[in-house]
Structures are given as C-alpha cells and as structure tokens.
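With one protein chain withheld, the remaining protein chains of the complex are depicted in position.
Lettered A and B in written order, each chain numbered from 1.
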Amino acid sequence: MDLILMTLTTGILVGGIYALVALGWVLIYKCSGVLNLAMGEMTLIGAYVSLSFYSMGIPFLLSLLFSLIIGFILGVLTERIFLDRLIGEPVLTVIMVTVGLSFFFKGTVEFLWGTDTRAFSPPVFSIEPIRLGPLIIGRVYLWSFVAAIILLVVFVSFFKYTRWGLAMQATADDEMAALSVGVSARYVYAAAWAIAFMAAGVGGTLLGNINGLNISVGYLGLLVLPVVVLGGLNSVPGAILGGIIIGVLQNFCGAYLDRYFPGGVKEIAPFAFMAVFLLFKPFGIWGWERIERV
Amino acid sequence: MRARALGMVLAIAFALSPAAMAQEVVIGALSDMTGATSDVGKDYALGIAEAVNYCNDNGGVNGKQIKLIQFDYGYRVPEALTKYKLFQRMKAVAIEGWGTGDTEALAPTVTADKMPYVSASYSGHLTDPKKTPYNLFAATDYSTNARATITAWHDTRWKKHADNGKRKPRFACVYMFASPYASAPIKAIKDQATLLGFDIGPDQDVSLFAVDTKSQVLGLKDFKPDVVWHGNTTMSVSAFMRDAYALGLGADHIVNLWGLDENLPRLAEKAAEGTMGATVCAFYNEPNIPLMPKVVEYAKKYNPGVPQEKRLIRTVQAWSNVLALWEAMKRADKAGALNGEGILKKGFETMKDVDLGLGGAKLTYTSTDHRVSGSVPVYEVKGGKFHLVQVTDIKSRWPDKWPTWMGW
Partner (left out) sequence: MSTSFLPCGEYHQNYHEDHAWWQTKFIKGKMVLLMLVLFIGIPSVADSYWLSVCNQIGYTALGALGVQLLIGFCGQVTLGHAAFLAVGAYTSTLLILEFPWPKFLVELGLAYPISILIAAIVAGIWCVLFGLPSAKVKGFYLILTTMAAQFITVDFVITQYISQIGGRGQAFSLPPGTIKIGPWVIDSDLKVYYMMLVLVILLTALVLNLLRSRVGRAWVAIRDNDISAEVMGINVVQYKLFAFFVAGFIGGVAGAFWISNLAAISPEHFPWFWSLWLVGVILIGGVGSIHGTIFGSIFMVVVMELLQMAVIPLASSFPKLLMDFLFIKEAAFGLAICAFMIFEPNGLAYRWWQSKNYFNLWPFSY
C-alpha cells in the first residue's frame, strides 16, 4: 500500500513539471497553430538565465522574475523573426523551422554557458524531504507542483476573464473572424510565444533545481509531446491532466513493470501508452475534434 | 559538385602545406564537445590539446613536433566514420578517440587498418589483443575498476559493519541497461561480488538522463542493499543518490569513474557523503602528484577562459592517454617504426611499469594482455572532497583468476 501511495504522489508531483512545460506548448499551438519541437531548448534557456542571475547573488525569486521578463522578450523576438514569415506554409515546413530553432537555441546556450553540469549553489531547496505520514516528498517536487497549479490558475483566468485572453481564444477558434473583429493576429502570436517561453522557463528552473543543470535537461522536450497529445492539442486543462497522467504512468510502470521486462519501461511507457490511446480517442482526451470537409 | 571538390582539395592542400614542410607527426582526435556526452567530453578535449602542447614543448617525438587534428563529432557516429577517413588521408599515425559509440563503431576498421586507437572508453572487452589489438587506453578498464571498488568496499566498510560475519552483505546494481558503456562491467562486478560472498539483488534500470528515480529506489527498498553500484554518469547518479537519501534507502554507494567527478558532491550535496569509487588517475589539482602542477599550468596557459573550479578529473584522464601515446611513439620512433603497427608492437607492448606521474597505475602492456595493471586507487567523498581510501590490487590478490578475467 505504501508503495502505491508513494508512486502515486511522486507521479503527480513530477507530472506537475511536465504539465508546466506542456502548458506553454499548448498555448503556442492553440493560438498560432505552430507545432513546436523546440520546447526542450526553450526550457533550457529559461533555466540557464535564472541560474546566471542566481549565481550573481540575486535572490531566487527575483532571478526567476528576471528570467520571466527575458523569456517574454525572447518569445516576442522569436515569433517576429522566425515565425511571422511562415504563416500559411504547410505544417511540415513549420515543424522543421522549429527543429532548426532548437539547434540554434542549443548552440547558443552551449556558446554562452558551456556544456558543464552546473548546480544552483547555495541550494535553493533543502535536500531534506518533507514527511507526511507514510509519504516522503522532496521539497523541490512539492514547490514545482505548487508552481504548476498557480500558473494553471493564472492562465485559465487569463484566458477567461481578460480581454487579451479572449482575443487569443478568438484567434485560435477562427482567425479570419477574429481579424475582422479587430484582433491583431500578430500580437496574439507574439503573446503566445512569450507566455510559452515564460512557462518553459519556470519549468526549467525547477527542473534544474532537482538535479543540476546541463544540456540534457533539454531532452525533456521530447516528453512534452506525449503529454500534449494525451490531453488534446488544443486544451489547456488537457495539458495539465496529461502531464499528471504521464507522470503517474511513468512511475507506476517503473515501479511495477520493470521486473517483467529486461528493463527500460519507464522511458518508453509514455510513448507506448500514447500510441495505443490514440487508437481509441484520436484527438486526445479534450482535444478539439476536427471535422474535415472536402 | 566537382568544382566544389576541387576547391576543397586546394583548400586542404593549402592548409597542409606548412605541415608538409616541417618534420611532423600527425595524430587525430575525435571529441564530443556538443553532443550527448559533452559535459565531460569538453573537459577531456581541452585536456588532449593541452597535453599535446606539453609534449611538443618537451621535444615532441624525438624532435618531431606532434600535429594534432581535433574534431568534434557530437556523438553522431556516421560523422565519426568520415572523420576517421579524413585522418587517414592526412596521414595520422594514431587516433585519440572518445566514447563507446565511436570506439565500438571503428573497432573493426582500426584493426583492419592497423591504426592505434586510444580511447576514453575503457571497456573490458577491448583489452584482448586477439580481438582488438589496436584499441588501447592508459587506464585500468571498467571491469577491473568495478572489481577493485567492490573489493575495497568489502575491505573497509563491511569489515566495520555490525553484521560482519553474521550474514552475507547485499549488493545491487543501478545503471542504464540500454547503454553499452553502463552495462559493460556488470557481469564482472557480479562475478566479483559472488567471489566475495555477496547476495545480489535486482538490477535497477535508470536512464542516463533520468531526473526522477524514486520508483527505482522503491524497487530496491525491500531488498535493503548494503551497497549499490552505479554504472551511469554523474547527473543520473546524483539523481538516484538524492532520491535514495530522501527515501532513506540506507545503502552505501559505489560509483563508476564516469559518475565520479568534482560535480558529484556539488550536485548531490549531503547525499554523496561516503560515496566510494575508483579512478584511473588523480583528481585535478590534487596535491602531491608529480606532474599535476604542469597540468594546471598548461590549463591556465592555454585555456585561461575556463575557470579553474570548472576543470575536472577528465583533463587528467586525457593527459594520461596522450602521455602514454607519446611514450609509445617515442619508443616506436627510436626503433625506426613510427607507423601504426610499430606504435603498437614496438611502442605500447614494450611498456612495462611506466609511471606517467599522474597518480594512476603503472602501465604495462603485453602482447597477450592489454590491461595495464590490476592496481586501482579507490577514493571516497568526505566533506565534499575526495580522499584516497586505498589502492586495491586485484591482480596480486587473485593471481590465478586474473588471466581469466581478461576481455569481459
């Protein structure tokens, strides 16, 4: 029983981080239709920026804030320089541009910060875990989950209750109609990318706190894809739910299935599960079903 | 296409013309400075270049300067292959390789081409001259290191343990099953564990890029291991250690050499206290090592932009490999055979008890055994710093078993 509870808790907490990064992804897709394969590298940039500020002696929360601001600027710049010209191009071209972007970001991060493993020192979160009855929870994980929930609430209320949020939803729904009502599509796209950068930055910083920062943290970008597919490409709550489900799934597969296979189930479980799930629900849990007409 | 090829031939001829004029020995180096193993690869690559400069400043190969051609192949194996052909074209006599990917891929080719390949992959199965005579390295191999480490743990920690003599100690391995480098020494270390009388528990699969390993820690909790072997690199070892600390696994950690560097205590903090591991040379800037001041001096001179705290033991490993190759080339040249076969037969295989002055074992290569030594220094982490525990010599402790341990 203890094992189940521990696995579940760890899964939910780790899933929170996946959810955070997936959030940004879904935003970009929802508002501008761009399938972004550079998410992992965006996480890296945010993480390294906060690390730099933190190493300069600035307190953690303030460095996080600075990295959010820089993420915002980078998001707007990226959208303006690279993605504006691709409006209307076929899907594959856009995907390849994001792949090119990922190489570019990776090269830039390596150039600016080198490839060594770095740690947030002095450590931001104590290594001592919190004990709640039979549960042992690492502090980093708890804070990551809290951050993810906070951001979720912020985003959902942003979309529902502010003018900007409504504008973004409108553009996502039907761009032509939104344009005719006076919503500027370019601003909406730029805002989407900016928010994605910020979300990825927070996710990356938290990840960097768990176990040090290194280029390999960027490989998380691959895991984002099953998460968003599971939750549905257009759905923000779907991203959160998908993140948590994938986190829990990974942990359960690792804990229970590893003994039946020669090993390595934990890494591919999300992909296998996603592949099977899509056969039953081709659009994810809450994705918008596309009705195609000839 | 042909105009481009012609232009490239001209460019290469131009680049090489100064080389053609001076008396030079060419060696090639493959590094990973941008790919999956670049966190340690970069340090190693810097070490290679600095060590070659040291060799050239100290007479080169009997007067001939060493020209180093260093390429980053980003752990993309197809590129390693074409670079190898380029090295051959540029008449390299030996190659400083890097990791398991390129070394394994090129092993049959270098054997056929008789090109000495000094790699940073110290895999046990490369030590058999009957299979891979041209794969060499100036270090004790992974399997020997693993055996020595668990022996050292048994000698020091288990002897002081409360249950010593009452029960068998319990041992488990944590590594990435899918990685050839991580799984290389597992068979050997389990054999050694059985020899020493351990109970062996279930292996846990932890990816090299793992961030969260709680489920694997929980998988071991029932077995209650006394010591856990880590086959992965620093980041994932540190992740496991932190999770083990949080969940109270209570096991000692022994780590392979690619997981044991100055970054480990930085990443895992308290969780890394008491970790033991084998190295193949001294740590960077360790006191009382004869050649260490030179290593530091050259690092400061040629790479002033890289801060001293960032330099790792990998630099010293690179120096070991380069200095060993230099010694072999000098010997081969004196015997008048400065080519691939000469460097192997008249160079490496004449080396007996050569001490490079870097804190590693004395190197001996024979024509039947390319394992340099059985003696391995084992360190532990105390207060965030590395201290030598003991030098374990498994060759002299099990002399009858030593020849049977070659090649795996």
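Operating definition for what follows: contacts are C-beta pairs under 8 Å (C-beta built on N, C-alpha and C of every residue); 3 or more make two chains touch, one makes a residue touch a chain.
All values derive from a computational prediction rather than experimental measurement.
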item: Residue of B:153, B:177, B:365 or B:386 touching the missing chain in the full complex; value: B:177
item: Hidden-chain contact residue, picked from the options B:76, B:221, B:294 or B:401; value: B:76
item: Sole contact to the chain not displayed, among A:56, A:92 or A:176; value: A:92
item: Where the unshown chain meets chain A, residue by residue; value: 35, 82, 85-86, 89, 91-93, 95-97, 99-108, 110-111, 222, 225-226, 229, 233, 261-265, 267-268, 271-272, 274-275, 278-279, 282-284, 290, 292-294
item: Residues in chain B touching the chain absent from view; value: 1, 4-5, 8, 11-12, 15, 33-34, 42, 45-46, 49-50, 67-72, 74-79, 81-83, 85-86, 88-89, 100-101, 104-109, 111-112, 177-178, 180, 183, 302-303, 305-306
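Definition applied: only the chains that are shown with their structure count from here on.
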item: Whole-Å gap between the CA centroids of chain A and chain B; value: 36
item: For the chain B and chain A complex, residues of the former touching the latter; value: 33-34, 36, 38-39, 41-43, 176-178, 202-205, 207-209, 211-212, 214-216, 218-219, 234-235, 238-239, 242-243, 245-248, 263, 266-267, 269-271, 306, 310, 312
item: In the complex, chain A residues that touch chain B; value: 3, 6-7, 10, 14, 107, 110, 114-117, 119, 121, 123, 127-129, 136, 138, 141, 207, 210-212, 214-217, 219-220, 250-252, 254-255, 258-259, 262-267
